[in-house]
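Provided herewith is a single structure, encoded as structure tokens, for subsequent inquiry.
What follows is part of the complex, with its chains left where they were.
Here the chain labels run A, B, C and D in written order, and each chain numbers its own residues starting at 1.
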Amino acid sequence: MPETKKPYIEIVTDRCKGCELCISACPKDCIELDTSVVNAKGVNPAKYVGGCIGCGSCMLICPDVCIELYKEEKIQKSA
Amino acid sequence: MKQLMTGNDAMAEAAIQAGCRYYFGYPITPQNEFTAYMARRMPQVGGVFIQSESEIAAINMVMGAAAAGGRAMTSSSSPGISLKQEGISYIAGDQLPAVILNVMRGGPGLGNIAPAQGDYFQATRGGGHGDYRCIVLAPSTVQEGTELIQDAFDLADKYRNPVLILSDGRMGQMMEPVEFKPRPKAEMPPKDYILTGKKGRERRIIRSLYLKEPELEAWNKIIQEKLMKIEENEVRYETRMVEDADLVLIGYGTCARNSKEAMRTLREKGRKVGVFRPITLWPFPYTALSEVVKKARAALVVEMSAGQMVEDVYLAVKDTRPIFFYGRMGGQVPSATEIVQKAEKIFTEKL
Amino acid sequence: MQTTKSHPKSLFPVSTHYCAGCGHGIAHRLIAEALDELGVQDRTIGVAPVGCAVLMYNYIDVDTIEAAHGRAPATATGLKRVRPDCIVFTYQGDGDLAAIGTAEIIHAANRGEHFTTIFLNNAIYGMTGGQMAPTTLVDQKTETTPYGRKPSNEGFPIKACEMLATLDAPYYIERVSVATPAKIRRAKKAIFKAFNYQVEERGFTFVEVISTCPTNWGMSPPDAMKWSVEHMEKVFPLGVFRDKGAEKDRTETGADK
Amino acid sequence: MKEKIICAGFGGQGIMFLGKLVAFTMMHEDKHVTYIPSYGPEMRGGTANCNVIVSDDEIDSPMVDEADTVIVMNQPSYEKFKNSVRPGGLLIVNTSLVNPVDPPENVRLLEVPATRIANEMGNVRLANMIILGVYNKVRGLTDKQKFFDALPSFLGGKKERFIPANKEAVNKGVELYETTS
């Protein structure tokens, strides 16, 4: 069995409202607001900063379905 | 075969014969026979009868059923119809078909259960909010009631608009012989707006909410254009002996019948009297009425109200001829005798 | 490397009009996922409420009608009676369902109408700018209880699940929350179950979703989630109030505590 | 012919049934008919009356202001309707419950102790049929058998068992008229 790659997330930043729910839900503090950017919605969007363990919490709680989680296992349902 | 039926029963049977399979209503006198009839018959024809928890629920069930493509209706009497006004405005705003029967009773408030015509304004001017109109049909015999309620379903589907039928406590509870004639099925526009699940087609939305003003205005214009078409095509009325009439009696529903009776008596006395009976209260027969009255010397409007349709008569006749009014309220019906007296007074004192 | 399925087919990939961090978005996604998993999107009819979710049809990709405020259960009754083969659901807020629409939800539930109601309880009127809802907590400040909800004038929060559970007909009643990932998982199961029972033609199903309104609560979204757990769940205990499909009826409240 | 009838009494006296039975029967005699019920101020235990018109011609107004025949079954109805009889018309009074004071002039007053007789027959509710017997006899609307034929249309199911008593009461009315007048 080949070594599994680390999981990571991608954030659709133009739909992100900067609500910080993903941030407060992430057990590993992998997400923070990107204060260097103001998106078209006029807010600082969330940014992935690394360290993801693939728990899916951010994806589950994001009310705007901005987060996609990549991990090596088979596709799992969001819950 | 002739049957002796109450107006309520006969119209309920006619609704079923018109293909109505979804009835939602809440009891109220003097329309209870209608609801009861539906309760008995719907299960027999595979239809749905629900006694709703309120008039409001009923009209919103009608809205749902119509949205799903069912031929649906509700019935009530004056206070209950007031409660349906929001729902009627929604149905009009959604451009959905619906048939609503109002068996009018004495008002305002709780009033009484005797026949009245005090809901004319509400029916023709929209008791609900916003710019819309219901098509309003007013039968004057039980037989005609059975025919108009069938037309109502067709008109509702044709124009995707609510249709109100104004009956009254007398029309609803009186019995007359009635015959149900088989009608050819009218050609109807396809129901390409109904909700059935989006399988195999574009997703559909039924709504009256258009948050952007230009969109709501555009939607309103579509509705208004439709209403203009109805005004052009659907006006109905009946005249009797108006050709040589000096005085035209104007009344709808129950008042038309008593006016006709009065006309007979007056003609026997040598008075040239005719009767004009609007059958559609909206669209109101303005043009026809104005022409009829112009040929006469005066008009007498007879209503079971303080004077509501008389405003439409003014709008039709303007200042061209004097218009008189005779109204009774509180469930009183102007009798032929009273109409004769009133007409005689006009002949001797005013003409 | 594969992406976990995160954007349901029944949900348009668009930005919603909801405020940042509003629970409506989560609830919508769970509904869309249930419809996807049951494969019923094509035969589903949604009934949108009047409330912040009035534009639900911009997000959930199913045939939809917009009901009058509070009357969604009546409208759904009409729809379902005409289309028994369709999956019909109402989505309603606490003002919509527990105030103006009290009679309609109770009687639809009592008739055991075969549709599903998703009841989003955020203890406030969101759309109109933060007035008291029937579910507003005691002492909670709103636009119309500026000094806090006082039982002497406004009474107590109304518990919809408990009230509906006094009726015989409802087939399934559960209260869930979307405040944490774990609770969301559970909420997802409940919503799935509710729709699944409808697919199986069992009867009326009802899921109350304890949610938030960060905007009108005047809190950050994470704080709002916390507040909902700490305060709302005390008054509105999560759990199954009726499940005729379960082997044993667990009618006790607070079953998940 | 044109016969305009008002029947009045209190709820429970079978006023409406009487009116409907006349209209129904005469419809099957190929007459034009109308029937209007009118419930009094109270819907329960209150008064009730109906207007019936039977005519060879089409009927415009179904309303009876001037009746050919008025049938009153209780005192309040007598007071209310005694003056609705046309000159030369017929006023039938249930003298068991009505004291016909100040009867209108120029009408034919027919006094029938219907409730008492019905009570003697074992059911006060049969008073209406006794009156029908008298009335039909006086006016000669049709053969009483036609009414008997109509009864099953009204008294179906569980009520069928009342048919014989109703017939008997009609006969009683006929008899009564024949023996008293």
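Note that a residue touches a chain if its C-beta (ideal position, glycine included) is under 8 Å from a C-beta of that chain, and two chains touch if they have at least 3 such contacts.
The structure displayed is predicted, hence computed values, not measured ones.
Q: Copy numbers per chain label across the whole complex?
A: For the whole structure file, chain stoichiometry equals A x2, B x2, C x2, D x2.
Just so we're on the same page, only the chains that are shown with their structure count from here on.
Q: Return the distance between the CA-based centres of chain B and chain C, expressed in whole Å.
A: Each chain reduced to its C-alpha mean, chain B and chain C end up 40 Å apart.
Q: Using Cα averages as centroids, what's the distance between chain A and chain B in whole Å?
A: Their C-alpha centroids are separated by 60 Å.
Q: Mind pulling the chain A residues that touch 2 or more other chains?
A: Expected reply: no residues.
Q: So which bits of chain D are touching at least two other chains?
A: Residues of chain D never touch two or more of the other chains.
Q: Where on chain B is chain C touching in the complex?
A: For this pair, the touching residues of chain B are 22, 24, 48, 50, 52-54, 56-58, 60-70, 72, 86-87, 90, 94, 195-200, 203-209.
Q: List the residues on chain C that touch chain B in their complex, please.
A: Against chain B, chain C makes touches at 41-45, 47-48, 54-55, 57, 61-68, 71, 74-83, 86-87, 103-104, 106-107, 111.
Q: Quick one: in the complex, what on chain D touches chain B?
A: Touching chain B from chain D are residues 20, 23-24, 27, 32-39, 43, 60-63, 65-66.
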